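Just dropping this structure here.
Selected chains only, in their assembly positions.
By letter and in written order, the chains are A, B, C and D; residue numbering begins at 1 in each of them.
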């Protein structure tokens, strides 16, 4: 089984993006950081009680699935949109949604545009990627608007061209907009339009054929969400171990043997939360309002706070 | 003194002694008048040139030096209007740009490889340094092996590496494993070697009269290969660092140097093949050269990533970097082949005849007489190809290898350093680095070209 | 050794004795030239009259070529005055062009243009420099080709001719500009004996027409037959200058004697 | 004399092994067999692997709807067109850049190459700097430089630089009026064709006259007059059938007219200046390879420097220049694939990029892309080789 292989190897091989701000990018010391990266660390924490026992393979959009199929990597955590075709025809399993994203537009304030529906005739800068170009085309066509699209290989050049006035709007996933906005000469002169023209649920992927591994990866995310819901954080985890709340007790393993059911120790959630944190901490650390990206929780807030993050209970 | 007569006759009685030449156009004004303003067109051109310089240089200096930010620990330092280059960004990412994701604790290995490379290369490049033969051996044979072991960590399972798959009689030898060294593999290896030597002998015997030379060559090749395999099989206690973790300048240099070193002999062989009298050999070479020359490197690397595994036996999945290396080497070889062909065409027939008349054999003639001259002739073009190669290494990003530029692009995605000037700073820095290497090559080639030019009298 | 080197197109050709006029065609006054630090021409004084034919000889490296190349400014001299056809040579480009139009030159290595046919080689300068109509230029070219006895080669390329033929084309090319003065730099070295004869014959017939000629050559037969004066150079200076008979029969300077002893037998 | 023709000394005929013919046949058969075995192995493996991985191959996808937009299309294209159409658009865009780039690279390359041998110190210095700087910096940086530097220097469409109110320059590119052909256009076009023909004829006559009489003829002016004047007269006669659609600023952008997008300009400028640096070196090598004697001979005939260069040096230098020049042309064509960095929709960006991403048909798409470049390269080579033959020297 994968779990045994991983344990024998001593680390988890995790496929990440070659560079996506807030999700996976190398920091000054060459460590990979970001939401996608932290998720893999969480899995490692659950399996090994050591968040560093993970190696990252930066993958391009084109070779990510091949890498998973061939067994080069154990988890693909690379802002991959969950779609039916991918889930059914590639021999993969999506384990959940770590980030609810959607494609949006950013535009100069002085263009005095308040809605994407007023963009007829606009020049659109974007990055050639998997679906962005198609989404733009669909959106403009559906609303019967003219446009001109200039597709760049990387976001860096696209945003520079937008900044230089080549385009009226720049479009990419909302999370990307937040990141790229930082590279504009005067970020405050630009606004993100309210429309979201596509659904992009991003989540980790594992390959078919090993249900135990699938369960582990799936439940690591659920555990993180549950931990946030129950107010269990890396700072209060030690106190929480003494909690009397039965839900918390089940979560931190002081009641029941849910970890063993997964093939892990009963301490698994403790390890995750202690070493990586709950979902909210992970979010705030990488993309939240205190980071340069300054992304509000929005749709990624817990269901209790009006968002979509909802985890089945540990029971 | 001399005697001159009316009818134009003249006899010199006293020989003149040589005098020093007169000094003319002394001083800056004279020089300027001669070089800059000797005619109206020249003057106009001079002024245009000066205008160009004034237009380009000051803004560049302002961006790179005057307005530049020198200290800081994150993006905050480089924000604000009228900010020039953000050097702290480069400082923060410097180690990555050099080593990629090579584990920090193991970077001394890379340093050692760099250091040894420089130590071996410099005396090789200094033409007057003695012991060229030993030096070449060390640099071209020993160094690559050492560098390979140092960089990867050695201890490569030989039978699972490429060698495991070319055993012709694997079925016979089986796969018996004895403590560490696989007996089956070595048995297989020896049998294969013996068979190949025999075949070489037979072919040599048939084609060249004596098969001994061919057989000896094959035996040497196998001995070398065996030694290499054995060496790689030894555990030196170094941590294994897979090529995915390599990156930055390290990868750029590995690809460039390997490309340069391997494309040279390949290119020469192809050029000789293309000039061969044998129609089939010639045709094969022409097809090979024209194919590789005609397609962009980017598609070649695509091919290597997506399609190569399809053409290889199941389970053979060469390392990504290796694929890129092979692609780059073959691609460059095709260009070198054309360049060398040009050089060969320029060698006068007399040189061939001179060599033949002395009783040299074909290979001696090529090695001692023709190629040294042909290669010297085309040094500028060869270096042109190498400069292109060096810059083309950036394309390996396609196969998920982060070379220098790839690493830089990854650094751009760090939100901590996301500023309007990050991109320009990064590209300016990369531009300077690329320029230093390429300019170095171009100047060195000029120097060698002048040094090897023996055609001038005096 | 043998007489092999003094090839005189003797019996079949009459010696030329047109007397030169007293007008000056070329005058060099105190000319010095340096190549970098190397003093290659030292105090050259020479006055060539119109119609005069001068042969220059001397050991290799003595500056013969350099001297005649100074006359049409292929080399620049640093000191002294050169007056050609009444015009002094300065760095004025206009004047240089003017002089080059009047001075024809025939190089040791021919320097024919290999990418042009013989006819094109000959008509190039008349058409572009003299602005002659193409038809006239071709007529002129054919005239001179006939004169050097190779009109049938007009359509070929220089690479297709033998050495002697190329040399004659080179002469014809220079003549097509109708120069007042012709400079020849070793026009017969590198030719085989039969060809040497052909080329010399061509030059003799030119000489008969009274053209001013300066010729660097070691063909002493030619010198004897057509030269008005022979100049001997060594180490960048004119050592001896005399009327041919006197020069050969009674050389004055030691160096000249030594040189002639090796060349004549 | 009889003793002259002795029987040949008996020392055996050529041994079979040492006959070069036998050797060459053996060698070639071995080479061929090796290649065949290798090829067979590849094909066999590919068949097996494809079957094992259940990868469907085929070119059916070319007829599917592309569903993405392209910013520069030389032929009609919209999102509803097929991938095949997108492929054609990509090829045409690549060819456009290649052809125009090659033209400018050649011109600049020759100028700089000659400049490197100039007597003027500043020109020599600038030419040398040009070559060393542009040759040693990655082309990607240069294209980005031209793109971003020039873009940021341009005004936005609202403040665009207007040329007589007809054409506009802004950071959206250069917009010029588009001709609309109305009733009677045929006649105007006919007169235009006639004018061109007439110019050619007059030119031929003028050349003949120059050759015959040596007198020149103001060909440039007469030609211009013919080509511009005649159609103008025809236009007036037919009452201006050709109207121009003026570009107008509507909303974000100019509407109507024809547009040259900045990506195209930057790519063309970047590629031609970069390749020109290499061509300059080739040109320099070519010129220095023409022996000094040729220049001297031309000078001594009274030809001035310019004429000497044009009539004597360059025609001979071409022999040396053309083979590497071909390589540079191929390089320029191939480097046009850098277009994707600045969003120019060339073949690689449109086809091997977006289309590949959307369809996932990697093998087919890469194979087709390689094929297209190969065909372009081979055509270029063939043309250049033919030209090379023409400039080759005739020798014995």
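General remarks:
The rule is simple: a residue touches a chain if its C-beta (ideal position, glycine included) is under 8 Å from a C-beta of that chain, and two chains touch if they have at least 3 such contacts.
The shown structure was predicted, so the numbers you read here are calculated from the model rather than taken from an experiment.
Written in terms of the labels on the displayed chains, the full complex in this file has the makeup A x1, B x1, C x2, D x1.
Here is the rule we go by: only the chains that are shown with their structure count from here on.
Counting only chains that touch, the fewest steps needed to get from chain A to chain C is 2. Summarising the inter-chain layout, the chain whose CA centre lies farthest from the centre of chain B is C. The two chains most heavily joined by C-beta contacts are B-D. Inter-chain spacing, taken between the CA centroids of chain B and chain C, is 53 Å. Rounded to whole angstrom, the centroid-to-centroid distance between chain A and chain B, based on C-alpha atoms, equals 41 Å. Mean C-alpha positions place chain C and chain D at a centre distance of 49 Å.
Residues of chain B found to touch two or more other chains are 306. Multi-chain contact residues of chain A, defined as those touching 2 or more other chains: 62, 154, 160. Of all possible chain pairings, those that touch are A-B, A-D, B-C, B-D, C-D. Chain contact summary for the complex, chain B toward chain D: residues 35-36, 38, 42, 45-46, 49-50, 52-53, 203, 205-209, 277-281, 284, 290-291, 293-299, 302-303, 306-307, 309-314, 335, 338-339, 342, 380-381, 384, 387-388, 391, 394, 405, 427, 430-431, 434-435, 438-439, 442.
Across the complex, chain D meets chain B through its residues 15, 17-18, 22-24, 26-28, 30-32, 35, 42, 45-46, 48-50, 52, 119-123, 125-126, 132-133, 135-141, 144, 278, 281, 285, 323-324, 327, 330-331, 334-335, 337, 348, 352, 362-363, 366, 369-370, 373-374, 376-378, 381. Those residues of chain C whose C-beta lies close enough to touch chain B in the complex are 32, 34, 36-39, 42-43, 45, 47, 78-79, 93, 229, 235-243, 246, 252-253.
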